[in-house]
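Moving on to chain A:
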Amino acid sequence: MGTLISIELALAFLGLGFVVGIPLAVGEVYGNKFVKNLAVLPIVEFFRSIPALVLLFLFYFGAGSLNLNFSPFIAALLAMGFRSAAYQSQIFRGAIKSIDVGQMQAARSIGMSKFKAIRYIVLPQALRISIPSWSNEYSSVLKDTSLVYALGVTELMRQGRYIVARTFGNAILVYVICALIYFVIVHFGVKLLDFLEEKYKIPGYEIKKVTTRA
Partner candidate 1 sequence: MTQTILKVENLHKSYGKTEVIKGVSFEIKKSETKVIIGPSGTGKSTLLRCINQLDRIDKGQVWLEDVEITKSHIDINQIRASIGFVFQSFNLFTHLTALDNVRIGLMRVKGMKEEEATKIALEELKRVGLGDKIHNYQAQLSGGQQQRVSIARALAMSPKLILFDEPTSALDPELIGEVLEVMVNLAKEGTTMIVVTHEMGFARSVANDIIFMDDGIILEEGPPGEIFKNPKHKRTAKFFSKITQLEGEKAK
Partner candidate 2 sequence: MNFFKFAWSISPELLQGSLTSLELTVLAISIGLILGIPLSLGRVYGNKIIYTVTTIYIEAFRGTPILTQLFILYFGLPSIGIMFPPFTAAVIGLGLNSAAYQAEYFRGAIQAVKDGQMVAARSIGMSKIKAIRYIILPQMFRLVIPSWSNELILLLKASSIAYMIQVSELVSVGRLIASRNFRTFEVFLVIAFIYFVIVEVLNRILHSVEGKIKIPGL
């Protein structure tokens, strides 16, 4: 049960991260100096320099200060979603930058606006290139869902805690099982992403895998 919540959370975080991350990346690569340095970079730096846990508390308790009543779930969604956006924006930025500048030039030369060129020419290629790094992000986010335990959300770890408390059970067994569940979900998720990478591969366009964590 807790597992489903965890997966839900992960997908939600990744989803928000994706939706916000792409504009951030585009802003960073194509935006003018103001957009880049006053808007995008500070946001990205902020979300990347502080621990996820602190971020969660900030959003949850911060909401209270502004008299908004966020449920733990919403607070977590916003905090982790934006955090993922910051990391994803860097992934996409790298991918966009690695695309030959000639692509953009060719697109403009047939009359596409910058926006159309990004949408129809650059992004399709960038997204494919991003898949390996993105699967790293998937692993990270899935594992980080465990942190929302601290806000009281009943995801996998908290569920585990309840089981141990209820049954005076073998704590080590329960937690090891939790670990196994995470491992399996991460593993299969990555396999799925690898499969997608193969399926949507552009013939002849080989990209080297980079194994660095965001």
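Candidate entries met the following condition: all candidates are chains of the complex that A comes from, given by their letters.
The definition used in the following text is that contacts are C-beta pairs under 8 Å (C-beta built on N, C-alpha and C of every residue); 3 or more make two chains touch, one makes a residue touch a chain; residues count from 1.
Keep in mind that this is a model prediction, so the values were computed, not measured.
Novice: Out of the numbered options 1 or 2, which touches chain A in the complex?
Specialist: The single touching candidate among 1 or 2 is 2.
Novice: Can you list the residues on chain A that touch candidate 2 in the complex?
Specialist: For chain A paired with candidate 2, touching residues are 45-46, 49-55, 57-58, 61-62, 64-65, 139, 143-147, 149-150, 157, 160, 164, 170-176, 178-179, 182-183, 186-187, 211-213.
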